[in-house]
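Every protein chain except one is present and positioned as in the full complex.
Coming up: subunit A.
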Amino acid sequence: MWALMKFALRKDRVKLSIWLIILGLVPAGIAASFADIYPDRASRVPFAQDIQANAGLLATTGPAQDLLTIGGLTTWRAMGTTCTFTAIMSFLLVLRHTRADEESGRLELLRSAPINASAPLRAALLTAVVANLVLAGLIALGLIVVGLPPGGSAGFGLAVGLTGLVFAGLGAVAAQLTEVTRAATAIASAVLATAYLLRAIGDSTETAWISWLSPLGWAQRMRPFGGDQVELWTPLLPVGATVALSVVAFRLVARRDFGSGIVAARPGPAQGRLNSSFALAWRLQRGPLLGWVVGFAVLGTTVGFLADSVQGLVEDSAQLADVLEALGGGDSVVDSYLGTVFAICGVLAGAYAVSALLRLSAEESEGRAEMLLATPVSRLNWALGHLAVVIAGSALLMLVGGLFTGVTFGLVSGDLAGQVPGAVLAALSQVFAVWVLAGLTVLIFGFRPRAGLLAWLAVGLTAVVELLGPALKLPQAVLDISPFTHLPELPGAGLTVVPWLWLFALTAVLTAAGLIALNRRDLH
């Protein structure tokens, strides 16, 4: 088992290092920039009051606690995001070394060695423990280096690491339920999304107890920088949840056959109706796209609800307007709230576009492309089939996000006709930046069959710049590398089509270069 864990760490050394370094540095970076903007208590008081009054802000970040200390501000701003990405890292890690290896058959050879059925799962969970401990250490170290109290810094790191472990346990359970890695990933993602929503609702309304239902809520409510109010018992919740989930996963792994899931697979049709590479691409892509559409509908509805509370709570606080403007967005408070949220939706749609396009890379490396391209399907048509789904799919996602936001906000505020067009336009505007990420992925894939790492790195960088750039006080030159930075400020008065045009032209150039390269290189 130790050998298996060492093997897992070795296989993951690049991927895991990138995750750990980025996640390890973010809290310290944010703390440093807060220390820079709000050097003393007096400067933090009005800022803290504004935050407390803004439900929309609390929903996207976390509860308003201990805001008069840099540590508290950092917890408010960075903990939620860091925990969310640590959760993703953790369940992906466990799934990669359990279900994905089992589905591909790699585990079969290992299982014939003298190890028992649960050894790979145990090794994967141990790997997750190591990764999260290292991350906790990195975060604590970073916070101490920028001058925060060591105790609180350690608490912050611990809270993030323990949240990661809960989701490692969740990944372990999801891996047993279905024999398909994609489905297991979808299950884990859905649970994470639910946890995020529960926390958002609990933190932004009077019903704070709802946050206690979410593992993401536990971390922030530990209040590592809360002084006397630090909740030292809260780590028991993630520890307990991790143990419980692990026990369930080990029970399940003992009950099922190798290669199968708890939920049995159904047979398919004896005859097929697929007749072109485009039909095949749609068939392969439609399931995940449907999942994303549902996710965006839920997200949009939540965003729409909260938009009304933003409007209700904030009158005309110049300070808050400044804060929101620093987060990106237009003039009025609601507009900049929507601008911020749609930028997040845009990054998510970018993640969809990249993951869907990387299907091409998987088709190639797993050998299915070879059989397909030995038929009269040209490489160009093969790639264009998937690209068409992604181009239309990412536009659909933003349309759904904007529409659900606009309709919900419109219904709640009684101004349906006024809210829908603005929200839809602002959401759709993001698509032009999403498409640049898609074009970049095609370019990378055109030159390298294994495009995944570079493409995800691009998404990760965009996410950091887009979600945390203003808070990190990154220089404009760095902000400019994200295509989202160049979009017009919508909703609001910023409507101009010029950025759309050149972003679209950039997409076209990247895509064309990628397709030409793809046509010329060796296929593996």
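Criterion: a contact is a pair of C-beta atoms (placed from the backbone, for glycine too) under 8 Å apart; a residue touches a chain by one contact, two chains touch by 3 or more; residues count from 1.
Operating definition for what follows: contacts and distances are computed from a predicted model.
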Missing subunit (named according to UniProt) among the choices "ABC transporter ATP-binding protein", "Carbon monoxide dehydrogenase large chain", "Cytochrome c oxidase subunit 2" or "NADH-quinone oxidoreductase subunit C" | "ABC transporter ATP-binding protein"
Sole touch to the unshown chain from A:S17, A:S43, A:S378 or A:T496: residue A:S378
Residue of A:P39, A:P150, A:G227 or A:G272 in touch with the missing chain, whole complex considered | A:G272
Residues in subunit A touching the chain absent from view = 103, 179-180, 265, 267-277, 280, 283-284, 287, 366-368, 370-378, 381, 520-523
